[in-house]
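This report concerns only the one structure given below.
All protein chains of the complex are present and in place, except for one that has been dropped.
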Amino acid sequence: MLLKHFYDDNLAQASYLVGCQATGEAVVIDPAREIEPYIKEANENGLTINGALETHIHADFVSGGREMAERLGAVLYVSDEGDDDWKYENIDHLPHQLLKDGDEVKVGNVTIGVLHTPGHTPESLSFTLKDGGTDNAMGVFTGDFLFVGDVGRPDLLDKAAGAEGTAEKGGQQMFESLQKFSELPDYLQIWPGHGAGSACGKSLGAVPQSTLGYEKKENWVFSHTDADEFVKELTDGQPAPPVYFAEMKKVNKSGAEIVRDLNDPKRIDNPKELEEAIDNGVQVLDTRDSARFAKNHVKGTFNIPINKSFANWAGWLVDYDRDLYILTDEKDHHEVLTALRSIGIDNVTHYMDATQAVTMSDRTEHYHNVTPEESVSMIENGEAKVLDVRSEEEYEEAHIEGAAHIYLGELPDKIDEVPADRPLVVQCGSGVRSAIAASVLQANGITDIRNMDGGFGLWKKQVNKLIEA
Amino acid sequence: MLLKHFYDDNLAQASYLVGCQATGEAVVIDPAREIEPYIKEANENGLTINGALETHIHADFVSGGREMAERLGAVLYVSDEGDDDWKYENIDHLPHQLLKDGDEVKVGNVTIGVLHTPGHTPESLSFTLKDGGTDNAMGVFTGDFLFVGDVGRPDLLDKAAGAEGTAEKGGQQMFESLQKFSELPDYLQIWPGHGAGSACGKSLGAVPQSTLGYEKKENWVFSHTDADEFVKELTDGQPAPPVYFAEMKKVNKSGAEIVRDLNDPKRIDNPKELEEAIDNGVQVLDTRDSARFAKNHVKGTFNIPINKSFANWAGWLVDYDRDLYILTDEKDHHEVLTALRSIGIDNVTHYMDATQAVTMSDRTEHYHNVTPEESVSMIENGEAKVLDVRSEEEYEEAHIEGAAHIYLGELPDKIDEVPADRPLVVQCGSGVRSAIAASVLQANGITDIRNMDGGFGLWKKQVNKLIEA
Amino acid sequence: MLLKHFYDDNLAQASYLVGCQATGEAVVIDPAREIEPYIKEANENGLTINGALETHIHADFVSGGREMAERLGAVLYVSDEGDDDWKYENIDHLPHQLLKDGDEVKVGNVTIGVLHTPGHTPESLSFTLKDGGTDNAMGVFTGDFLFVGDVGRPDLLDKAAGAEGTAEKGGQQMFESLQKFSELPDYLQIWPGHGAGSACGKSLGAVPQSTLGYEKKENWVFSHTDADEFVKELTDGQPAPPVYFAEMKKVNKSGAEIVRDLNDPKRIDNPKELEEAIDNGVQVLDTRDSARFAKNHVKGTFNIPINKSFANWAGWLVDYDRDLYILTDEKDHHEVLTALRSIGIDNVTHYMDATQAVTMSDRTEHYHNVTPEESVSMIENGEAKVLDVRSEEEYEEAHIEGAAHIYLGELPDKIDEVPADRPLVVQCGSGVRSAIAASVLQANGITDIRNMDGGFGLWKKQVNKLIEA
Partner (left out) sequence: MLLKHFYDDNLAQASYLVGCQATGEAVVIDPAREIEPYIKEANENGLTINGALETHIHADFVSGGREMAERLGAVLYVSDEGDDDWKYENIDHLPHQLLKDGDEVKVGNVTIGVLHTPGHTPESLSFTLKDGGTDNAMGVFTGDFLFVGDVGRPDLLDKAAGAEGTAEKGGQQMFESLQKFSELPDYLQIWPGHGAGSACGKSLGAVPQSTLGYEKKENWVFSHTDADEFVKELTDGQPAPPVYFAEMKKVNKSGAEIVRDLNDPKRIDNPKELEEAIDNGVQVLDTRDSARFAKNHVKGTFNIPINKSFANWAGWLVDYDRDLYILTDEKDHHEVLTALRSIGIDNVTHYMDATQAVTMSDRTEHYHNVTPEESVSMIENGEAKVLDVRSEEEYEEAHIEGAAHIYLGELPDKIDEVPADRPLVVQCGSGVRSAIAASVLQANGITDIRNMDGGFGLWKKQVNKLIEA
């Protein structure tokens, strides 16, 4: 048996290749939309992927399951549990198999068993893994059911899609699923669908996997004996889920376009073409380092630097319904495109080399960074206003005296609420999110801004005038 | 003034960026279809390309002139000389200007003068280059009129497109153009459209440029005082032009598709999809090193390794009217695609990683290399037959006793003439062209073959049984 | 807590980064010699590496522990168990700490506990991992003590270094260590030092980690209740360990040179310099694909293609005591050098671009591949002799009628035993190892050889004349 972990840092999402070397067969659990890495790994081990298993309808990324079915002829294994709202659609033309609790999938000599573990979503499955020649499972792929130190959120759709009341019901199901699951042997490995940094759970640790026995001892979710109390703790204080989650759920249910059928964005070499697009309301995203963007960028563009948080902020800030142009360094082009597609942003129609755009365009602008020390006097004497773009939870814990608050993710929708009478000093925890915010503000015509470099963390050290909760 | 040479090794084709730093304007003379390198160079020098000049309707590569007009808004400057058969078509929607002998094009302070120099083709122009503040030209862009040590062929279309009688007439025009041209000052630099290795001239030297005075002394074309003798020498012994030249001429006259509007080939990961395509008559080109191809390749594919001769052999061997799939190493993918497109092969619909294809497919085959020494006895005792795939000229000069001859470029059309009664030893000058030939033979079902490694050159050293002219 | 797995495919070796995000501290368990990847990962997570822990004195790769101590100022944590033969030497000038059973190492809020688990070697340690705020360990780093499905070999040094009698004693210790270890909780994760393909264990599975409970059920080592029987099974039928293991053990005990103090190999551009080196007995290793090497290579060079088996075969075939020159493709240069250094081959004094070497050198040669079908008649009629270079175990199970046997790893030492009266067909399982063997034979002056492409596997399908055990 071969088991190989894949982890997408941009999505904090885990997927798994399971293969049987004796027969050359392999399947992937919860594949991401870019399927080439799985194929490459399988090939290098003499395996052919002939199945893709999904634990549930994902809300945070576009699944690669249909991609595998279409392109590789792999069988798509999906849940047949849950009610009618939770059925996969448009899969009849694909090789597929619906799974119910108790079913088994054979991968050569390896056996994958199906457990129905609702809670995160009603149709959620977990998959046990059993090597050939033994009756003992080695571990369980738990998807967004059980994480290291937490469980999946039952309230995602409640909040992201306005499906009222699902959180409470999901919480109850989760409690039951946990009760049942806790009867399995302690030695089982737990292979979860997410790691630290995912918005699918509250407090995921940066440890890739666990065991059932350990989780039963250490995970707070197993400490509850009362369902209602459990549900209360579970649904309490969950951060706002990214707005794109509702979109993802729809896409994964009914099927995203196959990546290789998407048109690649067209290259722009003429800055006029870029400027016209901006005038016509096209979104233009510059993915350079924020220092370079701050110093010089094309008016009307906004900035999300390509790093681990890129997909998250793109999911919040990009409008899925309008064309998107991207300005990148050549070396980053593929990564940017892949990250956008990983969360279903398929409307990237054009791109331009970022340096070329900035060099050739006549319409450029900049913003300055200031440290807390450098900005304190203008803030205190009322020349400038602070705009805090951290989460509501962070803001409430403590914030700079007099700071206004709008969460970065909601900035495009709340642009009218931005204080407009004075220059702004945009601020977050360290200066990273506020740099994105500064670019969004400028792209929306609010130009007299500064980014607080070092953010709240440095303010505390250098100035320390705070309102604490 | 800025003058920058560009040279495409695959096409032996020269193009030139001319700019005026004072005004930031630039034009390109005879741009290749991939225009990004010109844009990059212009940007790095603070210039914007606003014009593209064509010396004539090219027959050996797809011009980038229309690409620049469409994508950059550059003015397309083309010849208005020659008769109706030689007019550019479908340019009305583009910014353009027709040029006649004596016209001038301003590039900031720089002046480009137009000379009508027919011969290679009736509409052929040459362009003089004059810096600001002087009446003296610095040199002349001669296109396919005057090369270093030769002139352009007047017979290309005669042979490639069956336009009978054009060679003689073109030769006469060439003689007159030369007479007129020779009156210009000796010190003029000559910037030709091609270097060594191009099929557009007979014996081009590997020196990138010359001067008029030097050519008048050393180039054979200026040694003639009698037009008829000149034409005779000019049209005598010209090698067969690649078959794709006729296609190119058409494409450049009426306009190729804009590259960025082409669909990129789709990735294949499933070997079945590849095998089905082969069964359905799709052409599949493997661009790996011939040693790797020889050892193992998918049945039905043929091999042109990606190197300086790639575009030439692709032009000969690829059928422009059928879909083409390519099997490449990832690192070569862009170069292969660009080279194919540079000669108008736009029907690349799919690609697959070459190693993946070979590893995953069940239908593979190989061929062996043999040295002359290793093969001589089987050739002598009649067990095997030699097939010489060099040019007719080379074959006639000297060849291996008993060798059959079919020129590599014509092999696909003459597959029925391949000796079929015995195993074949395929041979060229060094083993490079015959490796391509071996792959073409196998793809056409002739499988009992060996490639003579070292070719005729090594045969002469190791065996030396020859028929000499 | 952060836990990150690293896996070196070349060595089938696992190492682990453990960090505490709250304090920014991190350590690495069993670091490989190239420490940059750990540093990069730590930085990306805001951590600084201040410790390196070694489970034991490794025999199969050069440890990066001292590298970290020298270059990062990290504390080197090593075993103080075992007798005097198994003490780390030359560590006094480094920040270090000796570990005994029961000790603890703090990594911020994380605690690493020390267990003495002798057997593989007398000083072998295992490390438990405990997150902050809990008394329960999450798992154990077992080094070469407990693997997935197996335990470490106690006989490595017996065989590789001629330390007679250690295997038996080690086996007994292993039995006791297992008894003690089995009392720990079932839910503990087992993080071993090696995966499938390592020569440190007999039958390692391709699953990266396990749990104690699962191993107790499924690992054969826990099924024994009698120590002697266990030892018998453990030491029986272990394959020959690579010859370089003895060298490694010495190096890791007394300290390899710090990589950044090594001189980088000098570039050669003149083929004469290469040829002279060969004449003077220097080893020259060509790391290209075997198809390209077979077709053409410099006389006197041998070939190990750069892939997952590279380090293993280099360990067997390179003489540690003589200078080594390498011929590589530019893109592979760093990987080749790193792989050689990972097993302590520090005597790479020069390198040359492989293609340049082959193109420029006058002294080249080749060998041919043949399929079983193509070679069977010459083998049957005695024109050629088969040389089987698989392991003794494989040969004994079944081999081609009449085949001689020398294990590839031992070929350089047994070159005199190679049958010399007839042309050789070199054969292994698939043609991969025999290609290396063919190159070694040629480099040793045995030139009339062919490589059996497809090897024993294809022979069985195409010919099937065998001697079976």
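For clarity, chains are labelled A, B and C in written order, and residue numbers in each chain start from 1.
Just so we're on the same page, contacts are C-beta pairs under 8 Å (C-beta built on N, C-alpha and C of every residue); 3 or more make two chains touch, one makes a residue touch a chain.
As the structure is a computational prediction, the values presented were derived from the model and not from experiment.
Student: Going by the contact rule already stated, which one of A:H5, A:R292, A:K308 or A:K460 would touch the omitted chain in the full complex?
Tutor: Final answer for the missing-chain contact: A:R292.
Student: For a quick check of understanding: of A:K272, A:H368 or A:K461, which residue touches the chain that isn't displayed?
Tutor: Answering carefully, the residue with contact to the hidden chain is A:H368.
Student: Can you say which of B:E176, B:E218 or B:E392 touches the chain missing from this structure?
Tutor: Answering carefully, the residue with contact to the hidden chain is B:E218.
Student: Touching the hidden chain in the complete assembly: which of C:L184, C:M360, C:M378 or C:I415 does that?
Tutor: C:M360
Student: List the subunit A residues touching the unshown chain?
Tutor: 289, 291-292, 294-296, 331, 366, 368-371, 453
Student: I need the residue numbers on subunit B that touch the omitted chain, in ascending order.
Tutor: On the side of subunit B, residues 1-5, 21, 44-45, 131, 134, 136, 138-139, 185-189, 196, 205-214, 216-218, 308 touch the unshown chain.
Student: For subunit C, which residues touch the unseen chain?
Tutor: Residues 35-36, 39-40, 43, 48, 71-73, 260-261, 263-264, 266-270, 272, 356, 359-360 of subunit C touch the chain that is not shown.
We adopt the following convention: only the chains that are shown with their structure count from here on.
Student: Does the chain-touch network form a line, ring, star, complete graph or other?
Tutor: Shape = complete; every chain linked to every other.
Student: Across all chain pairs, which one has the most C-beta contacts?
Tutor: Highest contact count belongs to chains A-C.
Student: Whole-Å distance, subunit B centre to subunit C centre, using C-alpha means?
Tutor: Taking the mean C-alpha position of each chain, the two centres sit 50 Å apart.
Student: How big is the gap, in whole Å, between where the Cα atoms of subunit A centre and where those of subunit C centre?
Tutor: 39
Student: Which parts of subunit C, given as residue numbers and ranges, touch two or more other chains?
Tutor: Within subunit C, no residue contacts more than one other chain.
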